[in-house]
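The complex is shown incomplete by one protein chain, all other protein chains being positioned as in the whole.
Chain IDs A and B follow the sequence of writing; residue 1 opens each chain.
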Amino acid sequence: MLTFLRRRIVSSALPLLVVVLGVFALARLTGNPASLYLPLNATEQMRADFTEKNGLDNPIWVQMADYFAGVLRLDFGQSLRTGESAAAMALRAFPATLQLAGTTMLLAVVLAVIVGSWAALKPNGIADRISSFVSMAAASVPDFWLAIMGIWVFAITLGWLPTSGVGGLSSWVLPILTLLLRPFGVLVQIVRGAMVSSLSEPYIKLARSKGASEFRVVTRHALRNAAAPALTVAGDLAVGLINGAVVVESIFGWPGIGKLMIDSILQRDFAVLQAAVLLTAISIFILNILIDLGYAGLDARVRPAGKRSKASKAATAVLTEPKEGKRYVQTAP
Amino acid sequence: MSFSLSRSASRRASRGVVVGTAVAASAVLLLSSCSVANSEPTAGAGSSDTIRIVLSQEPPTLEACESNLTSTGVVMRSNVTEPLVERNPTTGDLDPLLATSWEQTSDTEWTFTLRDDVTFSDGTPFNAEAAAFTIDRAVNSDLACNVEGYVFGDDDLVVNAVDDTTLTVTTVSPDPILPLRLSFIEIVPTSTDATAKVREPIGTGPYVIAQWDTGTKLTLERNDDYWGAAPAYATAEYQWRSEGTVRAAMITSGEADIAMGLGPDDGVGDLGLDYPNNETVALRMTAEIAPLNDIRVREAVNYAIDKSGIIDSLYQGAHIAAAQLVPEGIVGHNADLQPWEFDIDKAKALVAEAKADGVPVDETITIVARNAQFPKVSEMSQVLQEQLTQAGLTVELKMVDTTQHLQYQLRPFVDNEGAIALLIQHGNQAGDAQFSADQYMTTTGAQSVYGTAEFDAMLEAASTKTGAERQAAYEDIFEYQNDEIVQFAFISHQTGTIGKAANVNYTPNSSSGDELRIAEITPAS
Partner (left out) sequence: MSKPPRNVIQLPTGGRAVAPPGTEAIALPRPDVADKKISLFHLLFKDRFATAAAIVLVFVGLTALFGPMLMGDLATRQDLSATNRPPFSHGDGWAFILGSDSLGRSMVARLVVATQTTLSVALPAVAVSLVIGSLWGVWAGYHRGIRETISMRIADVIMSFPSLLLAVVILYVFSPSAANIVLILAVTRIPIYLRTARAESAELQSRTFVDAARTFGTKPNAIIRRHVIPVVLPTLLTLATLEFCYVMLAESSLSFLGIGIQPPDVSWGLMVAQGRQYLQTAWWLSLFPGLAIVLTTVAANVLASWLRIATDPAQRWRLTLPRKRMIMRISPKEVQ
């Protein structure tokens, strides 16, 4: 496992570099932000001074080299907009998004597992149909529409919740609910499909005939096997949340990194954008490594090939040869 | 997508479960503090001591020399910092503030007498030296302050602190409105960094910056050493929400007392107050690029726009059709000038006439508008495109963001995309037409795409006049623009909407959007 970790971290360094360089280049493609930061009738000279002071007139590889030299000194540049250190702004905004995304995914997974398993117990029954329809509908609603409707219904009309902002527990409810629906909807379908398959396996019948309670059957036996696909999808959704909670953060005034990113894109605040992207990219890579660990832990067959250890070779051998009359049949969800 | 596992692999499955639980547990630990990282909880119900204001965007900085930028000035001006003189938005006159009196002692020199009983909130005394330092820093230095570009142009000022309460300011050329220009300079102490902009400056005003949770909330506290009358509220809290509907919702649900920048459909209902906010909306046409280089085509554009139709349908009739770049109340506004009539037949005839003369009227004109610049900008742009097309022109619409819009708006303009009709919104904060005319109407103006030598001479002459002569000169200039130059197709003078909770008394005026004076807000009894 350690070798795997080490290899993954090393091999993640290059993609990280590519992401940062890509953002660097693309951001500068949007043009010179001078007119946004200078007074209205700035002269050509002022524009030239500004461009030179921020190093924007150098060729792109010189700018990149300067930037990386700075990164090695842990200097990520300063915001053109506020003058603060870009790293400080990114680090301040990130935990807020992490809290929001983390809580949302946790709730989504738990709820999806409960609802998906319940629906899978009776495939094509009423519960299944309803939960399928509801989950598909939940996954199809535009998030900003949901946010504004939520504010209108719960904050204005009913007055149960605050409209926006950060604060006590009640201000978390609407943002989380808004962000929750789509991951929940998607995960319910995945969990349901995977549970239907694993509930139809012979060892489930074996467990039931041994007199195991339904709850035990579902959680201890079926759920474990449904965990793999659910894990991958949950991970992808989490990544999407980190990068994509922008809309919810804008509407609710949540001081997160999504809002920071869109503001710095629209204001061409390059240093802050690069710092924010670096931070989210690192966290996404860590998340992917965790997912791969979990996934590989669940299914030895999909461990990344390479220097295959004796143990993993043995595991694969075991799995390809039928033993004790068990059959290995791929069933579609 | 399911996997059947052998019994030996189930051990690995349980390991996967352990990993997953570890991840979940760490996530829960992260969230166990139950408060959003790095922020104080925002106030729920208001206390009678705190006024809660919600803006449309966070101030990027509170640097005093940037306070002509609306997002900075709305917090700073006359709250934390103060200028020497202040323009009264209702009367248009200059009121004394940190200066008690002033006079023009020569063609190019003004002398100001300053108050002697004022201290900055850090204890240092306010005197002519501080005033001179501030003006120097804002206008003459390399800081590239926004107020320099907006108010002063390229010329430097020579300031001299004669003694503690006397200040002389000398201009390069005679400037009758220098005191008005100085009303944009917010005074800071000499301890302020002169080589870099300062995020949270110190001032002489009734409030001090108490705490700024960047991204979340900004708090001002009453300055107990303030030289003037103490304001009613001890604390002012600023928050920001980008959606107008959310700002309106905060008013109706009691989470905020004042909400800025609301639109007509944001749902604030009776709690909204309309006020004329000095903003004028117009199309600025590239009068040197075909087909807009023919004056008949530009006149056709003016005739084709149904101004009252737009105002009635989009803005519920609250705005006023415009005939010039500045609204009533600004020195130089020509009250006799009528907006161009809406006459689609006349527009079509003019276009046909130009076409017969060989003008390429089929060449595409692009209307460029900025997203979210003002409420319903997108709707208005679509209406304009439709109406100009009805006149027989080929018109496309391009919606862009702020940075892109500035490329079209400021020198050097975009000159490789054909004829452009830029939708601009101009707010004359100063109260004098010269600010608008210099920017938009001279041949070399920073935001002007067209001018003539004759017009330049008129503008130059008007800038040196005073009093009734000045008023008359600028009135002529606006009339001349509409008759001979036609660089613009004016649409409307706008009104803004402020949301005000019932427990608060405040009457907005034309400068409320740029300068929200907390001292003018009082609790309702």
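By definition in this document, contacts are C-beta pairs under 8 Å (C-beta built on N, C-alpha and C of every residue); 3 or more make two chains touch, one makes a residue touch a chain.
Only a predicted model underlies this, so the values are computations on that prediction, with no experimental measurement involved.
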Per the touch definition above, residue among A:L80, A:A155, A:L174 or A:V246 touching the missing chain: A:V246
Per the touch definition above, residue among B:L62, B:L114 or B:L314 touching the missing chain: B:L314
Of A:V186, A:A226 or A:A271, the one touching the omitted chain in the full complex: A:V186
Residue of B:A196, B:A210, B:A230 or B:A372 in touch with the missing chain, whole complex considered: B:A372
Missing-partner contacts on chain A, residue numbers: 11-12, 14-15, 18-19, 22-23, 26-27, 29-31, 121-125, 129, 132-133, 136-137, 139-145, 148-149, 152, 182, 186, 189, 193, 199-202, 204-205, 232, 236, 239, 243-244, 246-247, 261-262, 265-266, 273, 277, 280-281, 284-285, 288, 295, 299, 301-302, 304-306, 316, 319-320, 322, 325, 327-333
Positions on chain B where the hidden chain makes contact: 1, 3, 243-245, 263, 265-267, 306, 309-310, 312-314, 371-372, 375-376, 378-379, 381-383, 385-386, 397-401, 404
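Going forward, only the chains that are shown with their structure count from here on.
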Chain centre separation (chain A, chain B; CA means) in Å: 38
Footprint of chain B on chain A - complex, ascending: 30-31, 33, 35-36, 38-43, 46, 49-50, 81-84, 89, 92-93, 95-96, 98-99, 102-103, 105-106, 148, 151-152, 155-156, 159, 162-169, 171, 190, 193-194, 197-198, 201, 224-229, 231, 250-255, 259-260, 266-268, 290, 293-301, 315, 318-319, 323, 326, 328-333
Residues of chain B defined as touching chain A within the complex: 1-6, 8-10, 12-20, 23-24, 27-28, 30-31, 34-39, 41-42, 44, 60-61, 142, 144-150, 153-154, 196-197, 199, 214-216, 239-243, 245-246, 249-250, 252-253, 255, 267, 401-404, 406-407, 410-411, 439, 445-447
